[in-house]
Structure formats: C-alpha cells, structure tokens
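Here it is, the structure in full.
Every protein chain except one is present and positioned as in the full complex.
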C-alpha cells in the first residue's frame, strides 16, 4: 500500500500533467501570433506535431535514454523502458504508476523540441521539420536529459543547481533554435510584424498556467516544494513582465504588450532552474532582472543578423542562464532541499559557480553545435529550406490552407 | 471517515471537472472557427447554452433517469435525484459528496448535446435549438446513458467494453448530428470555409486538455486507472494528429492544419472507449488508425450530400466505432480491470465482438433514428429551419450581433 | 505530520491556484474583446500588470494588512508577513505551507484590481494606471480584505454571509470601476462596439473555469464544501447565461452572444457570496435572476451617462449584491456550515438582513468613495487622463503597437 | 475603352461574375466597399447600448471593356445584380485614355 | 455628372458624411485605403526590432453628383475634412459617361 502523502501526490501530478499539455497550444498561439499572417499555420504545425513524432520515439527508446540505467554516464539504456513493458504493474495497489511518469516526461521532451520551432520560422520544409524533430530529440535532448535528469555524468560529477530543466529544456532549446536559425540562414522578407497580439497574450497566459504544472509538478507531489515553487513561479512571472516593460520604457519611451508577454515568459524561464532556491524577495528580483536582461538580449541579438525572430534564444537561452546564475550569487532557501541553499553573496560556497558554469557551458555548446551539425547534414542530404516562391506564401504552399477568411 | 485513497480521489475529481468545463468554450471555438464569419456567434450560442438548458433538466430529472434505480432496465427513476434532495448528507465527514458526482455527470450530458450542434450549423432557428437540446437529452441521452453508465439492459445483458462513453457520448452525438443534418437538409450556400484556423487550433488544444479530465476523471479518483488512461489519452491524441495528416499528405500531397486539429480529436474520441484497454503501443497505433480512418470518412461523407459540415459524424461517430472495435481485436491491458483485457488477436474471446457490435448498433441506430424523428416532428409543429433571408446573415438575424468589427 | 485530509487538500488548492491564474488572461481577453480595435492592447496591459505591481506590494505589506494581526479591527499589521520571513517553516513536514496561502491571496488581490480596469477603458494614462493600481490596492482592497477575510471589525461585529468575496472582491471592484469612470469622465468617442466576440467568449469560458478554482479553492481543501460549491458555481453560471439572454429576448427580441457571455459572469459573481448557502435549485434560480437583473442594470446604467463601458459596475457590483441578498431571503444549505443556513423565507432570522445590508453598504460606499478620491487627487497631481489626440489611437500612442496586422 | 464600375449587393458578386463571364468578359477587379444611400444602416445592440452603422457592406466591381460593348456590359450587370429592393446599387461608366497589360506591355484594347 | 473622389483622414469620414448629407447628397461609397505622400509612415517596435509602415490608413469616398454641383460638393468635403496638418488628403473630380440605378434601371442624373 502506498503512503498517504503519495496518494495526494498522484492527484497533484495528474493535474500538473493536464495543465502542461495546454502549453502546446499555448506555445503554438504565442509563436503563431508573432508570425505574419502567411505563416501562422506552419508555426502551429511545427509546435503541435512534436506531440506525435517525439512522443513515439520517447515511448520506444527515449525514456530509456533519459532515465534508464546509465551506460557509462553517457546515455541511458534505450531498451530499459521500451513501451513500458514490464513497468506496468507499479502502482496497481495505489500511489504512483510509472505510466504517469512516462507521460509527464514525454511532455518535457516534446515541449523542448517545440520551442526550437522559433529558429525555423517561415522557411523550413515541413517534412524536414518532422525529421529534424525526431533526430534532435534523439541526439540532443535525450543525452542532455540523461546528464541532467538521469544518472548522467553531469549530475553525477558536477555540483550545479537546476530545479526543473533550466539547462536541458530551456538553454538546450534556446541555443538549439539559434543553431537551427544560423544553419537555415535568414528569411528573404524580414518585414513581417506579429500579426495578432491577442493570440500572443493568450499564448503567454496559457504558458504561465502550464508553468505552474511544470514547476509545481517537478516537485513530484503535493508537498512543501510544490507549494513553494508555485509561489516563486507566480512571482517571477509577474515581475518578469515589469522588468521587460521597464527596459522598453527606458529605451523607447513606451512599454509594449509584446514586451509584457515576453517578459512573463522570460521571468518564468529564469525561475525554472531557481524555483526552489530563492525566497519571495529573490523571486521578485530575479523575475525583474530576467525580464530586463532578456529585453536587452533581444535588442543586441537583432543586431547579430541571425534571423531567429521569435527569440527562443534570448528568452529561453539567455533567460535560463540568468536564472541559473542568480541562484549561484543570490540563492536563499532554507527548507526546500536537504540543506539550505545559499548563494555566494549570502555565504554560499563559491564552488557552485564553477559547477554551474560547466553545466551551462556544456548544455549551450552541445545544443548549439549538434543542432547546427544536424541541420547542415540534413540540408546536404534532403534540402531543408523551402523554395523562394514557397516562402512568400508559406501556409498555402506547405499546408494547402490559409489561416483566416473573414469574408 | 473516508479512506485515505478517497480523500485524494476527491482532489483529482474536482480538478477533472474543472478542466472538463473548459471543453465547452473549447468546443465552441473549435466549431466556431470552422464556421464562416456569418455564423460564428450562432455556433457559440448553440454549444454554450446546453450548460443552461440541459443542466436544468439534468438536475430535475436527468440524473435520476441515468443513474437512478432502473425501471426494468429501460430507464432510471426520474424522481431518484430530484434536485439532490436527500442526497446532500453524503460526504459531510470527508470523501465523495454526491454533489460532485452530479456536477460531473451534468457536464457529460451537456457536452454530448453540444457536439450535435455540428448538424445544425448555419440553418437552425435558435429557439428551436433550445427546445431540441432539451428534448434530445431526455429522449436520447438519458436512456442511452442509463443503458451504458447506469443499470440499464445493455450494461446488464451485453458484454461490451466502453471505458468513458464511446457509445453514449460520442457515437450518440455523432449519429445524432447526422440525423439532425439529414432532417434539416443542406444549407443553401455551402461555399464557406473555416474562417479562423487559430480558433480551431485553440479549441482542439483546450479539448485535449479537457479530455484528460474526462478520461482521467472517469477513473473515479487519483488511482492506477487514472494515471493509465491519462497516458493513453495523451498518446492517442498525438498519433491521431499524425494519422489524419498522413492521410491528407497521401491524398492531396499536403498535410493541413485543420487536418491536424481534426486528427487530435479523432484520436481522442477513439481512445475514449479504449483508454483502459490498450497498452502504450496500442494507444499509439489506435490513435494513428483513428486519425487516418476519420480523414477518410470525412471524404466519403462529403460525397453523401449530407451537409453535416463540422463532421461530428465522422469524428465522433466513426472515431468512436474505430476505438471500440480496436479494443475487440487488439485490446491489451493487464492491471486496469479485474481481469486482464485481451483483444481477439491477443487471445481474447470472440464473444466480445458480438457484444460490442450490439452496443454500437443499438447506440447508432437509436441515436440516428430518434434524432431524426424529433427533428421532423419539431419541424412540422414549429418549423425549425430559418428563412432563406436569415440564412445569409445568420448571426445578425438570430442574435442581433456580428462576430467581428476590426474598424 | 499533517492529517490525511490536509494532504489531499494541498493537492486541490495547488490546482485551484493554477486555474485562478488563467483568469487573468481570461479577463484580459474578455475586456479586450469588448474594446474597439484601437484599445485592445491597453486593456490587456491594465489587466495583466496587476500581477506585477500588486504582487510586489502584497508580498511586502499587503498580506499583513489583510490577514495579519488586527490593529484595532481597522487594518492588519503590515509587518506581519513581510516577504514571508519567519513563516517559511510551516508545512515542511507535509500539509499546508504558508507560501501557498500567500500565493492564493495574492491572486485575489490582483484580480480585484484588474476588474477595475473596466472603468478606465480607453482614456487613462498607462503610468497613471500603474500608480493607481498600487494605491487602490493599499487603500481600498487591503482594508476591505481585512474587514471581510481577516479579523477586521466587519467580520467581528456584523453578522453577514459572504462565501468567497462577493463584497471585498466583486462589489469593491464594481463600485471602484464606477468611481474611476466617474472621476475620469466619458471617452470622447463612444461609438466603438466590441471588436471580437470570439475573444469575449473565450475570456468568459476561461473565467468560468477559473471560478471553479476561486470558489472551490475558498473551501480550503478537497472537502465537502469544495464539492458543494463547485456544483453551485457550475449551475449558477449556466442559468446566469439563460437569465441574461431571456431578458434580451424579451426586450429586443433577440438573445445575443455578448449577453450570453455577460450572463455567465453575472451568474458567477452572484454565486460567489452564496455558493455554500443555496441548494441546487437555489443555485439555478439565483443564476437566472442575477443574469436577468444584471442585464437590466446594464440598460439603465447606460442611461446614467457614466462611461463605464465594460460594465464591471453592473456585472460585479450589482451581481454581487443580488447574490448576497438572495442568501438573506432564499438561502438553504444544511451541511456546508456548522449550522444550517436558512434564508428569511425559509425560516431564517431577519437579523441577517441588517448585517448583510451593512456589509454591502460599507463595501460599496467605501469602494466608490475612496476610489473617486484617489482618482481625483491623482488627476490634480499627475493628470491621469490621456490627451485627446492619444485617445483616438490609444494602443499606438501608449504602447507603441497595434493589436493586429492581417496583411 | 470604358471603365465600368458597379457598386452592388455583396451576395450578387457571384451571379454578376458569372453573367459577365458568359458574355465573354474575361477579367475584372473587385473590392469590398461600404455604401450609404436611400438604404439605412443597421443597428446592433450590445448590453443595451445601440451601435448604429451608417454604412452597409457592398461590393465594387471594375471592368474595362471596349467602348462599343459598354452599354451591353452595363445591362448585363444590372440584370444580374437586381433584386428590386432598395440598396441594389449603381453602375457607371467613365472614359479611359490608355491601358497597358503589365505582363506583355500590350497597349490599348488588346490589353483588355 | 461627375464622380468626386476624396482621400481623407480616417476620422474625418463622419464629419464629411454629415456635411454632405446636410448639403443634400444622398448617397456615397466608402473604402479603406492606404496612403503615402508628404506624410511619413509610422514605426512600431517589437522586441527591439523596428517595423516601418510606408503607408498610412486613409479613407476614400466616391460620390456621384450632377455636374453643376461638383464644385460645391468638393468645397464641402474640403471644409469638413480639413485639419490643417500634413496628410489631410486630396479631392478630385472625373467625368462620367453614364450611370444606372440597378434597382429601377433609371439612367443618367435621375439615377444619382
């Protein structure tokens, strides 16, 4: 029989998974709203289909590669959870079943890949995206997931703090998006603005709710940490919004609504590695700093000439780094871990800095590099970019439909 | 005092109900996005108002008719739960209250009726819809619900498997929509395309989340089956999407976004009767098959000349049948029921085939036939179709407003 | 160790908070959809930024002012919960942590302020709104919250019934919106109609789901009252919809979709103070009456010449009063409170009438008056209204962006 | 050459296009317009507040035709667009002083 | 008959319509257009990237009037549409060679 805490835990994790699922249409609308009217549908299709493609490989060998028995710290045993065979009996008498675990982790894998669609906006063949999503998950996410979430060499040997996937989810997808964008080259016509800010707001709002499930669910149950991280996640999203808007106000004189929405996500990304490692003040400050910092990153990134227009790099990549580094310097949480967390400025050990830098460096370099290689190799073999003609009318040419007909 | 499992169960069912409620605007947007700009509002109104009309009769006599003491297997005693009088004390000391049960079942009844709005698209008087929804719930859903969910003759005498309402909810509404569409005759102008695919995607995404509550909540608590069915529901939705898109790619050369959204729902409908009866592989395969099959059904249904343009028949009717039949042949689940479930191809008994065919046949014929009769009788007595003039400008003529004003 | 009921309670409150968070984009879309295309973004920004501004002050001193030790019944001690310092240990061994409580109450404070944005529609400087939201929360919501939710003089001395914030949340924001609108004066151009009813429907649907968390979460756990109030909340929303539509049908001959959406919210507002104090019939009737009454209030309010165009006054102010008064006269619930609740018509004591009238009167007068004073003082010192030129093109002038670009 | 312009009811676009095609008119340009005339605008009520639209949706068609066919084309349009109710619209003709087909550079009536 | 065409600021549609109605002009046709001239387009900044719109929203009005009233109608429009700022727009007149009212088939000035 399961313990009573575990019974309540199951109730909360079922919920967490349910709201995380809504992050997919949330992300699709967030990205689609930022796209021009001619490539809304393609963005939707890239974000949503990971729930098919990545799910299949995750069930077949992905879960094994991430959390299976470690093969020398490099990768989990792909056969360990092949279709859950042999794991189905767990939980029959109450408490956690492994099926729930599998489903929850499947969503983590899928959303990471979906975020990368930012780097492919408006110019990637849809079939190439389908293939890419499967290869990327296998070569980038599964190894990184194993190193961070499983028994990989990183978590075994390096002392770093990452609560809910600042590295394997956000930095990996942010730098992955950058790598893909670099490999694809810029769109021919960069003069499209976000076509619907209401969709962007809706997407951001849904993502925020989903993040409660993402961070709260990472606590593994209806426990102290879940309640704690729900609070920090709420606070950092709120001040992330203000941080981004403040930066815009300062730079342009006007705080925008796209900025507001971007700031929410920036704050949420930043709190992801740090949700159990900052106190309420820390969450408020971290959110604000992350919002402002990401706003600034969007600006200078635009100058790099890389067409990664939905800014997964700035929001998820840079935002994730800000959150991780904040813990190193300003972490403060007393009861969320076995030992109190203290950032360097609050008496913590400086060794955390080196560990964190290694984890960040490994993640970002690995993600960027391998993504770029995947994209380049695919391009040589199957030509992943659409023709110039298709690019002008992407939704219709790739998907045979257009997003709106108001007549 | 309640058992500890039950306490956790309540937490999850409260959640399940909460997300199921969001399926109503989800369905309204799904259907409304597929409508032309001139009948978006009417679609919204048809879908949402069941939460008023059907709720009232469900509280008065519906719950009794479905789960009340069976009057000869035909129908439950309508007086059994009249306004919950006499049932309010349950749960006072903790654990399940009957009020939660009532609310959850109310939503099942309402959503079933809402799905049928597909068959009335663009041409039914709104007052007629209000009346129809009440009559249909009483004459079609309550009896079917009693036969399947309650102690009716079907569940008592026939050996069939229906996890969460493949029959009484999906086949009933799918064939009901077809019956209503046949009775109404086609719209005069069939040349309207879906006016907003972002609304369709959003609707489909919300429905998917809601389905987690629908299928996961049918488990009755935060137990093994809930965790199991949440997983299968996730997987079938994901591959349903791919199945529909693959069929389109094969037929037209392009996978569309309407197809993607439709495939999600097709996969979800198909897993509804089967969620506790397939293993992870089964869920993936079932979803894919259902998506492709429904895609094909949409095509030939279009040729029948019936104007049931939102395809409740293909998606819910055919999709539900695919799911039910899949269990018969390929079912495989070991711990979800008292006895392991095995489809015929995996050593199961062929008797399930006959039982399933009876359940499907009864549901579909009853739903189609009675719906058609109701619509025809109503048409003779109160004329349920709008005038030709009103049809051209439906939202304004029926509801006095139009959906958009972008000036 | 926590009791087993409490463990399950945590699971449900985590959920409740999560869905309440979605009410913010829900409200933003509800209000934004009702705005003209030129001030959609400003509406979004006003509604969402409370999650930054009000959150910060709530964490610093708001929680103390609401639920801290009462200073003479007037206000809670602002220092009591300063950043949760000293309260973090609670819940470490399981059960409720104070962090969850803080987060939940933060959302109550924020949403109350967001509702008031209705009164500022289309004509308030954004910086002024940011300042206003902080001052209003401090001077109006925190005191009212203390009187109603904390140990303030009202709850200590007056016998009234308010389940989940009919007074401090809904009447306060409704009358606050009116006060702000009066102080600002009407917009120059009143000829803008709701620009997107799909956004309004979506917003209303999300709000309904969130209300399940709001009312169900107020029960404090996965207990009898949560299950009870979830049911009444569902029912009142459904019939609120019908009540508003019936009134419109009667007055104009057509039931509209804006009316439908407004009726849902009217029903939900009315059930908020009454959710644990009516039986299923009561919930159905209360919803209907509230819907019809609010419909009527919208009409005569329009004649007052006050430009409070999103009708927070009618919906939240009047709707809240209808709900509270309904309990006084028709309340009936046996097991939700220590003693059965009985309205005057069902044998209850008439003293409740006086208590309720005092609570309503105090709330409405205090909220209206103080809001008006705040706005007027701010206007003298910093000029809170935009220039005529900015008013014509609000989103662009205040936020530098426009909501849509469909080219 | 003449430019024939017609402002008609929205739902008459299809029949007019068809009628013109049958007459051999091979091209035309259409735009959504808002009209106002003897026909009054309409009212929508939102929560008791009435919004009146002065203008009603109409469709405008521009067709260039050889001068000699102008009369006949106008008659075709009028016949196809007529419902007999108020608000049916107007058709007018204006003179052109030149026409070029972009693709080929052809000039004058050949470019039609 | 003359066709008077005016391209004006969006928010001047109402006053112009009103002024014309007062002059007895009983019908007109309106469309949304984008204009470009001495007045520059505007910039919106999205996450640090600037999008410039070359074109600005304007409204176009077409009114058919008897030839003798053309001057007066133009003056009415100009008076009602003027703000004095750059971007106020233009009004021009062109000749018509025929007009029909669809509903009745009336020809020429009677059809106005």
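For reference, chains read A, B, C, D and E in written order, and residue numbers begin at 1 within each chain.
Just so we're on the same page, a contact is a pair of C-beta atoms (placed from the backbone, for glycine too) under 8 Å apart; a residue touches a chain by one contact, two chains touch by 3 or more.
The structure displayed is predicted, hence computed values, not measured ones.
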| item | value |
| --- | --- |
| Left-out chain, listing which of the shown chains it touches | A, B, D, E |
| Touching residue (missing chain; options D:67, D:86 or D:100) | D:100 |
| For chain D, residues in touch with the removed chain | 1, 3, 14, 17, 26-31, 64, 94-103, 105, 111 |
| Missing-chain contacts mapped onto chain E | 2, 6-8, 31-38, 54-55, 58, 60, 70, 74, 77-78, 81-95 |
| Absent chain, residues of chain A that touch it | 392, 396, 400-402 |
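One rule holds for everything that comes next: only the chains that are shown with their structure count from here on.
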| item | value |
| --- | --- |
| Same-interface partner of A-E, chosen from the options B-D, C-E or C-D, over half of the pairs matching | C-D |
| Contact-richer chain pair (by C-beta pairs counted) among C-E and A-E | A-E |
| Chain D-chain E separation of Cα centroids, rounded to whole Å | 18 |
| Multi-partner residues of chain E (each touching 2 or more other chains) | 44-46 |
| Of all residues in chain A, the ones touching two or more other chains | 4, 7-8, 11-12, 15, 19, 193-194, 196, 202, 222, 252, 254, 256, 258, 404, 406-407 |
| Category of the chain touch graph - line, ring, star, complete, other | other |
| In contact (per the touch rule at the top): chain pairs | A-B, A-C, A-E, B-C, B-D, C-D, C-E, D-E |
